[in-house]
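Every protein chain except one is present and positioned as in the full complex.
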Amino acid sequence: MPGNSFGKLFRITTWGESHGPAVGVVIDGCPPQIPLEADDIQAMLNRRRPGKVITSTSRREPDQAQILSGVFDGRTTGTPIMILVKNKDARSDAYQELAHVFRPGHGDIAYQAKYGIRDWRGGGRASARETVGRVAAGAVAFELLKQHKIEIIAHTVALGKTRAYRFDPQVIDQNLFYCADPDAAEIMAQTAENARREGDSLGGIVEVLVKNVPAGLGEPVFDKLDADLARALMSIGAVKGVEIGAGFAAAGMKGSENNDPITPDGFLTNNAGGILAGISNGDNIIIRAAVKPIPSIRLEQQTITTDHTATEMSIGGRHDISAIPRINVVCEAMVCLVLADHLLRQRAINK
Amino acid sequence: MPGNSFGKLFRITTWGESHGPAVGVVIDGCPPQIPLEADDIQAMLNRRRPGKVITSTSRREPDQAQILSGVFDGRTTGTPIMILVKNKDARSDAYQELAHVFRPGHGDIAYQAKYGIRDWRGGGRASARETVGRVAAGAVAFELLKQHKIEIIAHTVALGKTRAYRFDPQVIDQNLFYCADPDAAEIMAQTAENARREGDSLGGIVEVLVKNVPAGLGEPVFDKLDADLARALMSIGAVKGVEIGAGFAAAGMKGSENNDPITPDGFLTNNAGGILAGISNGDNIIIRAAVKPIPSIRLEQQTITTDHTATEMSIGGRHDISAIPRINVVCEAMVCLVLADHLLRQRAINK
Amino acid sequence: MPGNSFGKLFRITTWGESHGPAVGVVIDGCPPQIPLEADDIQAMLNRRRPGKVITSTSRREPDQAQILSGVFDGRTTGTPIMILVKNKDARSDAYQELAHVFRPGHGDIAYQAKYGIRDWRGGGRASARETVGRVAAGAVAFELLKQHKIEIIAHTVALGKTRAYRFDPQVIDQNLFYCADPDAAEIMAQTAENARREGDSLGGIVEVLVKNVPAGLGEPVFDKLDADLARALMSIGAVKGVEIGAGFAAAGMKGSENNDPITPDGFLTNNAGGILAGISNGDNIIIRAAVKPIPSIRLEQQTITTDHTATEMSIGGRHDISAIPRINVVCEAMVCLVLADHLLRQRAINK
Partner (left out) sequence: MPGNSFGKLFRITTWGESHGPAVGVVIDGCPPQIPLEADDIQAMLNRRRPGKVITSTSRREPDQAQILSGVFDGRTTGTPIMILVKNKDARSDAYQELAHVFRPGHGDIAYQAKYGIRDWRGGGRASARETVGRVAAGAVAFELLKQHKIEIIAHTVALGKTRAYRFDPQVIDQNLFYCADPDAAEIMAQTAENARREGDSLGGIVEVLVKNVPAGLGEPVFDKLDADLARALMSIGAVKGVEIGAGFAAAGMKGSENNDPITPDGFLTNNAGGILAGISNGDNIIIRAAVKPIPSIRLEQQTITTDHTATEMSIGGRHDISAIPRINVVCEAMVCLVLADHLLRQRAINK
């Protein structure tokens, strides 16, 4: 099967290029009778918009979500939900020079190798703009999760080498980096400003925390909940690593340290990140994604043209300093999609 | 769809419980006319067998692979290949006591929550014995990869807190930990011995390196090569984290450090781990999996019975000290399966 | 998985309701570098438009296809192709009375039972308007088939009780019923006129003939070419039967009559309809679909309201007398989609 669909029962297909007429998503498998308004989608889409945040470019897209099918009288009907977002601010001419060169760290060279053709305007399909469809679909998935009281929070645990050390969920929305540690957020602001001045960019780490997940979600042995979450996050362009619970730190622990003791009142610790043998155990799900620095930088870089001649390039124009924190809501959306899918899958076998 | 299948075009379904009559795998979609003997499978299966290695239990399974279909006159026919391995050394009685208690760090409690029934004999389906089918299928996938000159090496880069610092591929098969750093391997032996004496267990990190991967594999935007690899490795019971190329370290890099400069002769560095925008770029693929310590330990642990009463348990009997290095060949097999699948998928669109 | 997608490698998802803002289709898996213009799609869409033909209603939809993604510089890029067609002539108020009654022979009562909610405007998702997406996608599939010189012809072999007895492909486009027998076409015109006068409707049989199909397409044992074709045609709303080659007549034959003798120059007969053991044998594919009469008729019918009270209804307004011949191009499109899918699937295993 081709690769633009995600999920088995709550299944989405995203479509659209950065500088085409529109981007969007079709959701197939959303249960009927779920209240849904365009505003529910808009709210989540607005969180991935640039502009508010210090690390982002000045490109302004209203990103107005239109629901073209699958909703009737304010409720889902069980038929496919098409959500379309027009591309308004597409300055393709600014990318014309990219038609004949492969940008380092971007998918240009790989797309060309794969397809023998590429829409070079703004990265085409490989652009972060593709995530509009993911977030719109994630918003719909979240409406389903809300019926199960599931809560979900994405927050920044590292920007560049600056790490968060506290977790105060109240402050996440109060700083530019969606960071739960207000002191770290201040340092991040400085870090970002430095990178911008240098013409460079930053990576970071996003954590997604999910509360009230019912035990029993996940389908061993290949569609384990953690396996599907890992795929979900790794499918986001900038993500280079994923870990669940203690994650890479678990590799250095002993069994007696890593095992979460079980009591009649629940688990005493949560190194498992809420997932055992690929199935949710009822505890919070904790998952982290390592985000690489934005590859488009002003600093000169060594590369080649499409006819394989050496050249150098500096990428000017508007470019984010970091995918963080705009990527946070994308991570959140992907986690929503995985959970919605597994909720439905569990319903099927557990009447 | 249920969760016991993996791959879209080179598609496997594993089946079998630890203490049932047999375990195995059906491979559907293997191209015809590939030379295949039971010995090809046996060689790879032997590498996951316990006994040789210091971290493993003394359970001895001949693990004799039988090919029951799909091969005729020593070549694949394009029809499903069923490979069956009998369970010979299944001492279920040793597990009888586990019928009424949930082992910490194991899937027992999650399986019960999901299905309302569980085969408690030796972990049932959640046992590492399920990986026999993965490795057998991986061996078949590898026969396909060999036709494209693809090479694959799994090696241990950490056992507990002991890390490898050198990469000498020659020595991997010369030490008990499949470690490419012979000095580290010696320390690992001591580390393992200590853990055994303490009645505890160890985690670690496995790296899989793939050479000669053609550019163009991977299906954006959800079935990206790295997304599928992440899912593949995370679907192995003990794995809690996955990273590609620079991985989590990329989060702390600047764009100018992390971008791999492109020259007419190829990439100067490989922070991307051979994958850009989810598509192989022709460079080596590098991927690492964080493996948690074996949850079965002799040390007393706090847990509950199946009727939710607090209790303590010490797990005696034969248990590995670490999933490493037996898990290495499982990681290798999963990577083979992903690559075989994407080779076929790329063939379909690129005549 | 949900049910609005079709195909494994050449995979489409249709979306949209009869009286929503638009209908359309996303095609995922179309190979790159295929020349494609909106006009290619428009030509096929025009053939399902009402107006030209005597059996059809007067609803006029320009059905202008817009390509929103996946095509760059006149060629496919390998990324999802979104085709959108706006609904212009949607007189929902004419359907208001249908909100509280179940039309006999329509899906109203079944949709209500399944989803507990239904978009009653013009049949919603169950409307024949959904086939706009199928035809648009079929047009793209046909561009791929053309590269293999595959030809495809749909023609009417029966309207009501009037059957065609000759096959003269030249005349198919020269009569209102796309019938290859000009004499039968004349009788059909009379039959249709009679039904219209009676306030009744007609069924019929469509045959699809495919030439130059390469041998080897079809995936035993469940995705046999004939199995996939049967599903494809039976998924069209009005179709109640499908047969391949001799079809139901084969049930009354003896083996010596039904077997197609093989010679070095090919098969002497084609009772198999070009498919043996689910695989194309290189001969023409012949498949027929039985189309039921349009359920919306002016004659009074016995039915119930949505609160299960007995009532009678006469369905006035514009309604086709028969799904034939507008359905012919839909059948053709579905066959194109099956063949495109199996062409790609065969490429994958047969390098």
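First chain written, first letter: the chains are A, B and C, and each begins at residue 1.
One rule holds in what follows: a contact is a pair of C-beta atoms (placed from the backbone, for glycine too) under 8 Å apart; a residue touches a chain by one contact, two chains touch by 3 or more.
Remember, predicted model here, so these are calculated numbers, not experimental data.
A.B. asks: Which listed residue, B:N4, B:T162, B:S235 or B:N259, touches the chain dropped from view?
C.D. replies: Within the whole complex, the residue contacting the unshown chain is B:N4.
A.B. asks: In the complete assembly, which of A:G3, A:G16, A:G29 or A:G70 touches the absent chain?
C.D. replies: A:G29
A.B. asks: Of the listed residues C:T79, C:N175 or C:S280, which contacts the missing chain in the full complex?
C.D. replies: Checking the options C:T79, C:N175 or C:S280, the one contacting the hidden chain is C:S280.
A.B. asks: Touching the hidden chain in the complete assembly: which of C:A43, C:A99 or C:M253 does that?
C.D. replies: Hidden-chain contact among the options goes to C:M253.
A.B. asks: Considering the entire assembly, which residues of chain B contact the chain that has been omitted?
C.D. replies: 1-5, 8-9, 11, 13-17, 20-24, 26, 28-29, 32-33, 66, 68-70, 72, 75, 77-82, 84, 114-119, 124-125
A.B. asks: Suppose we count only contacts with the excluded chain; which residues of chain C make the list?
C.D. replies: Those residues of chain C that touch the unshown chain are 1-6, 8, 14, 102, 104-107, 109-111, 113-116, 125-126, 130, 158, 160-161, 195, 198, 200-205, 215-224, 226-235, 237, 240-248, 250-264, 268, 271-273, 275-282, 290-297, 299, 301-304, 308-310, 346, 349-350.
A.B. asks: What chain A residues would touch the chain not displayed?
C.D. replies: 1, 8-9, 29, 31-32, 78-79, 220, 344-345, 347-351
Basically, only the chains that are shown with their structure count from here on.
A.B. asks: Could you tell me which chain lies farthest from chain A when each chain's centre is the average position of its Cα atoms?
C.D. replies: C
A.B. asks: Measuring centre to centre with CA averages, how many angstrom lie between chain A and chain B?
C.D. replies: The answer is 26 Å.
A.B. asks: Just give me the whole-number Å value for how far the CA centre of chain A lies from that of chain C.
C.D. replies: Once rounded, the distance between the two centres reads 39 Å.
A.B. asks: Listing for chain B: what residues touch at least two other chains?
C.D. replies: In chain B, 1, 220, 349-350 touch at least two other chains.
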